[in-house]
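Before anything else, here's the structure in question.
Just one protein chain is left out here, and the rest sit where they should.
The block that comes next holds subunit A.
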Amino acid sequence: MNTGTAKWQRNVFIAAFIIPTLVFFGIFTIYPVIQGLYYSFFDWSGMSSNKTFVGFDNFKEMYHDPIVWRAIGNDYFLVAGKVIGIMAIATFFAVALTRFGFKMAGFFRSIFFIPNVISVVVIGVLWNFIYNPQIGFLNAFLSLFTKDQVTITWLGFTNHTIWMLLPPAIWAGIGFYMILLIAAIQSIPASYYEAASLEGAGQWKQFRNITVPLVWEQIKVSILNIMMTTLNGSFVIVWIMTEGGPDNSTQVMGSYLYQMAFRQYHFGYGASIGFIILVLSLITTIILQRLMRHETVEMS
């Protein structure tokens, strides 16, 4: 066989394995993203005939749209709440289940991950039931301590309902980040901890001086991941639990995009909301990465 044929066969093979995936990915992922950016410069109700180029008008309109600002605020409220809540609890569980030598650690680990395999829709419906004013768990529980039946409409306050979305979001997110941190902690050589113990360092000191610096990379990844998934995906829990209400008070950018585009047929405006979500997640990624940059410690 001469080298020409061999090379030709190699190229055919590479092409056959690369091109179908690339074409497929191009059509169903890359093209829609680019189109999404393109649509954001149009006023468009979905009928192709009445698509008018409006330049940056959608963005100007967004700037004057109080719901957009509220939605961005809610997005970052959820990011902050989830980062603090999830990282604190997941780190505690990860440390408790690795460093404290508890029996049943494996059992707890398996159990804690379960919410992560369940659909967010199911989680939303379950938590709606907890918050339900007539037949919910929370009011029934509070009623045990009072003479009168408690009938609080937990998802009905324009100022506080967004807080009610945090517990389900945190509860559902713990397992994933716990597993990540457990894997990271388990890769730390036991000798580090043994040496520290011999020198009389307690669990807290070991946590601060060994665990945190050595799993900082995973903590960073986790925080970035929480930020990304929240900005891109809070839509589902919001839509299932409150549909952005009452009075737009729990609207996030994702749910507002959905409502504008698929409920009110302002597709151009919806697309420009998508554009802003992209910009926000890129900016936030850069800022977070800067903030967390210098702390990494390499394992020697």
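We take it that contacts are C-beta pairs under 8 Å (C-beta built on N, C-alpha and C of every residue); 3 or more make two chains touch, one makes a residue touch a chain; residues count from 1.
Quick note on the criterion: contacts and distances are computed from a predicted model.
Peer 1: When you check the chain that is not on display against UniProt, which of "FeS cluster assembly protein SufB", "Acyl-CoA/acyl-ACP dehydrogenase", "KipI family sensor histidine kinase inhibitor" or "Carbohydrate ABC transporter permease" does it turn out to be?
Peer 2: Missing chain, UniProt protein name: "Carbohydrate ABC transporter permease".
Peer 1: Of the listed residues A:F53, A:W69 or A:F102, which contacts the missing chain in the full complex?
Peer 2: Among A:F53, A:W69 or A:F102, only A:F102 touches the chain that is not shown.
Peer 1: Can you work out which residue in A:A80, A:L278 or A:M292 touches the chain that's missing from view?
Peer 2: A:L278
Peer 1: I'm checking contacts with the chain that's been left out. Which of A:I72, A:L155 or A:L257 qualifies?
Peer 2: Per the contact definition at the top, the residue touching the missing chain is A:L257.
Peer 1: So which bits of subunit A touch the chain we can't see?
Peer 2: On the subunit A side, contact with the omitted chain comes from 9-10, 13-14, 16-18, 20-22, 24-25, 27-33, 35-37, 39, 46, 89, 92-93, 96-97, 99-102, 108, 110-115, 117-122, 124-126, 128-129, 134-137, 140, 171, 174, 176, 179-180, 183, 190, 197, 202-203, 218, 221-222, 225, 228, 231-233, 235-236, 239-240, 253-254, 257-258, 261-262, 267, 270-271, 274-275, 277-278, 281-282, 285.
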